[in-house]
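Pasting in a structure now, in structure tokens, and then I'll have a few things to ask.
Removed from the display is one protein chain of the complex; every other protein chain stays in position.
Take a look at chain A:
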Amino acid sequence: MPSLPPPPPGAPGGPPRDLSRRTFLRGLGAAATGLALTGCARGSGAGSGVTEITFFQSKPEVIGYFDGLIEQFHETQSRVRVRHDATSNLAGSFVRESPPDIGLLNYNFEISRYVERGALSDLGDLPEADRVKDELLPLIEVTATYPGRTSVLPYSLMAAAVLYNRDLFEQQGLTAPTTWSELTAVCEALSAAGITPIYSTYRDPWTIAQGHFDYAVGGMLDTTDFFTELKAQGADVGPSSPVSFEEQLLDPVQRMLQLTAWDNADAPSRGYGDGNLAFARGEAAMYLQGPWALTEIAKTNPDMNVGAFPLPMTEDPADRKVRVNVDLALWIPEASPRKEAAREFLQFLMQPEIIDAYNADNLGFGVTKDAAEVTDPTLVELQEYYERADFYIGPSQLVPQSIPLQNYAQSLVTGAEPRSVLRTIDADWSRLAFRS
């Protein structure tokens, strides 16, 4: 293995390599899909000057919302028609080299590879790019960058923290903890009062990765720095490297495991749906979930008084940060032949009244300098952290999808040995870096 030369990197910005091989495979692909593709007519109405673009947006909760916006867009102009695609396989569309003309998706490990390979076009020349809050740029960059390009424009940001039952806390004379020892004291007090302190749902691995794991790591470690250094190390990640999962993440993970002592006893067999239901019924005082759960909780208990606080992992209250993720970001693929029309729609979506209305409606935080503040009674508690830029991208969103991090997080809370799990992640990371 060491004798093999490492594969050359994706040569960002370089000239296209080896067209013959590419053409060969593309030819094969064309032969294979030719029949199917002839059915999908190219999207322009013959001679009418109308361009039809495909808009890929698949966040299930807001599909109807965007259908409404598309209708609104159609009313304002007649040059561009938008077809809403919510179901295609995105990876497949890029493989077939027929990606959507414009996308609005969660910005994480999934979209990062398209950014890094230069598959998304530059949006930096649009005036909308200057409206994006400067504090968000490091978050976008640590996820993925392509030199010299603004590959995505953030649209909506979600801030996640510990959701807590304000009434239960008040009943017990407790306030939201600001340090680790206050947190453990709160858990002890709740336990003593016969209340389950934290409701957890191990059966759905993502709930552990985005909740316990991200909160614990992000609360103790600068994830942006960590991942920047990690990427700089290349394939050289292991016990002897300056940064590694095993070294930097062991403390946070051990604290996370201490917290599991206060989980509901049946956590291993509970899923996300069970968690929303149980928390809404007041079966536990705290729930490590993002704002997306609030809508679900309200379905069971519309009047529930829910608060939110960032999980304190240290003894310094100033260390508290909220976990954010770029829940939606706009991008236009380089391969789209209808970029101009797509940009027109992008500019429509970025209009202050439209983007603000979306975020207010869907519990998102605004991403533009002129954005309105959140008004949701739970999320107002997190506004101050957001304004101070006391936030981090959840580490689980920065690990490439081919490393089953969610499953590893699940194995941690179901009893696997932390050091060996972290060592496995290091090895996976290193192998991935070696071959890509």
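The rule is simple: a residue touches a chain if its C-beta (ideal position, glycine included) is under 8 Å from a C-beta of that chain, and two chains touch if they have at least 3 such contacts; residues count from 1.
By definition in this document, contacts and distances are computed from a predicted model.
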item	value
Absent chain [UniProt protein name; select from "Sugar ABC transporter permease", "Thiolase domain-containing protein", "Sulfate adenylyltransferase subunit 2" or "Stage V sporulation protein AC"]	"Sugar ABC transporter permease"
Contacting the left-out chain in the complete assembly, out of A:P138, A:G238 or A:P268	A:P268
Identified contact with the non-displayed chain, of A:K59, A:H84, A:R113 or A:R419	A:R113
Contact set of chain A toward the excluded chain (per top definition)	1, 4, 7-8, 10-11, 16-18, 21-22, 25, 28-29, 31-32, 35, 91, 94-95, 97, 109-110, 113-114, 117-119, 202-203, 205, 266, 268-271, 400-402, 404, 407-408, 410-411, 414-416, 421, 424, 427-428, 431-432, 434-436
